[in-house]
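What follows is a short report on a single structure.
Coming up: chain A.
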Amino acid sequence: MSETLYYIIVVFGVVTLMMTIAPGLIWFERRLLALWQDRYGPNRVGPFGLMQVLADMIKIFFKEDWIPPFADKKVFVLAPAIVVVTALMSFAIVPFAPGISVSNLNIGLLFFLGMSSLGAYSVVLGGWASNNKYSLLGSLRAAAQMLSYEVFMGLSLMGVVMLTGSFNMNDIVLAQKNRWFIIPQFIGFVIFMIAGLAETHRLPFDIPEAESELIAGYHSEYSGMKFGMFFVGEYLGITLISSLIVTLFFGGWFGPSFLPPVVWFFLKTFIFVSLFILLRASLPRPRYDQLLSYGWKLLLPLSLLNLLITGAIILSG
Partner candidate 1 sequence: MFTILNSIWQVFLHTFRKRATYQYPEKKAPLSARWRGRIILSRDPDGGERCVGCYLCAAVCPVDCISLQATEDENGRRYPEFFRINFSRCIFCGFCEDACPTYAIQLIPDFEMSEYNRQNLVYEKEDLLISGEGKYHGYNFYRVAGLAIKGKDKGESERESPPIDVKSLLP
Partner candidate 2 sequence: MINIIIDDKEYTVTPQKSLLEVCLSLGLNLPYFCWHPAMGSVGACRQCGVKSYKDEKDTKGRIVMACMEPVREGMRIGVFEDEAREFRAGVSEWLMANHPHDCPVCDEGGECHLQDMTVMNGHAYRRFHFKKRTYRNQYLGPFVNHEMNRCIHCYRCVRFYRGYAGGRDFNNFASRNHVYFGRHEDGVLQNEFSGNLVEVCPTGVFTDKTLKKHYTRKWDFTSAPSICTHCGLGCNVIAGERYGSLRRIRSRYNGEVNGYFICNRGRYGYEFVNHEKRIKKILIRNTLGDLEETDKETVMMHAAQLFSARAAVIGIGSPRASLESNFTLQKLVGKSNYFQGVSGREAELMNTILGILRKGPARSPSLKDIEKADAVLVIGEDVTNTAPMLALALRQSVRQKPLEKIKAMNVPEWQDAAVREAMQQEKGPFYIASCNETNLDDIATKTFHGSPDDIARLGFEVAAHLSATAPRVSNQVSEMPALAEEIATALKEAKRPLVVSGISSLSTEMIHAAANVAWALCGSGKRAELSFIMPEANSLGTSMLGGKSLDDAFEAAVRGRAETVVVLENDLYRRTAKDTVDKFLDTCKNVIVLDYLKNETTAKADVIIPVGTFIESDGTFVNNEGRAQRYYQVYLPSDPNLMESWRWLGEMIGQVKENSKPSMNNFADFTNALVDSYPEFEDIKEITPPPDFRIAGEKIPRQPHRYSGRTAMLANIHVSEPKPPEDPDSPLSFTMEGYRNEPPSSIIPFYWSPGWNSVQSINKYQIEVGGSLHGGDPGKRLIEPDPKSNYKYFTDIPEAFKIRDNEFLTVPVYHIYGSEEMSNLAPGIASLIPKPYAAMNPDDAGKLKVKKGDEINLIMIDQSYRLPVEIKREIPKGILGIPVGLPGTPHYVLPAWCKISGNKT
């Protein structure tokens, strides 16, 4: 088997998997939310309501693909693609199991950070191109939020990098063979998780789309599959952040040997996805200014402190 063929299989495998998981998550989230709200959630279409996703997909594909006459058409079409593309690109560096990863990049972590920064464009451009006051307000909020939280998202990971001495994701996982980084880098984990929530603008940090204030924020004007792309992009984001948490802090594919490594990886990932959903079910949305001051005044100093202490320990050790 040639190396090219292997990579083609892996790349298509990852894309297919992710594109299946993302819609699957929609069903998963609805069921979980329902569970925590004492309801059933979608349970009528197919077994356990699984086909609900399919029904929704069919519906969304057949909806009128409306571009408002006042919108900037090119940018309007481009924006939803960016979010999906950047999220999928990020998966390139995720090591699912020994040898199963699209690219064993030596600057893997930096690549992820770069991609997540690019992802911010989708939201900003989408809101801007809609030429609608709610969309614009949403995208402005998104710009500020993502800019702020990206700063210490990177910083919070530096502890892990320092402990490993590499940006390569494979190396980071291998460095956790005996001890997961959650133990030395607990603060780093907490900050990364919060920043990750903010990056994917999930509840409780869904300020850019806050339904009760901005209708749907930056994607107010979107319909049909363009809206669907934003939607899928969000679930891709959740999966991505969860899989990174697993990779960076919870030992990646490592686990007791009665299960294959890739299963361990996905198991851990789904626990974090569920945690994301639990957070959505339980926490209220903070005010916009609260979000920013929380980021700049608490999380940034905390991540710097974490970096300082980690560095000090490494130096002293």
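For anyone wondering why these and not others, all candidates are chains of the complex that A comes from, given by their letters.
We take it that a residue touches a chain if its C-beta (ideal position, glycine included) is under 8 Å from a C-beta of that chain, and two chains touch if they have at least 3 such contacts; residues count from 1.
Please read all numbers here as calculations on a predicted model, not as lab measurements.
Which member of 1 or 2 touches chain A in this complex comes down to candidate 1. Taken in their complex, chain A has these residues touching candidate 1: 35-40, 278-279, 281-283.
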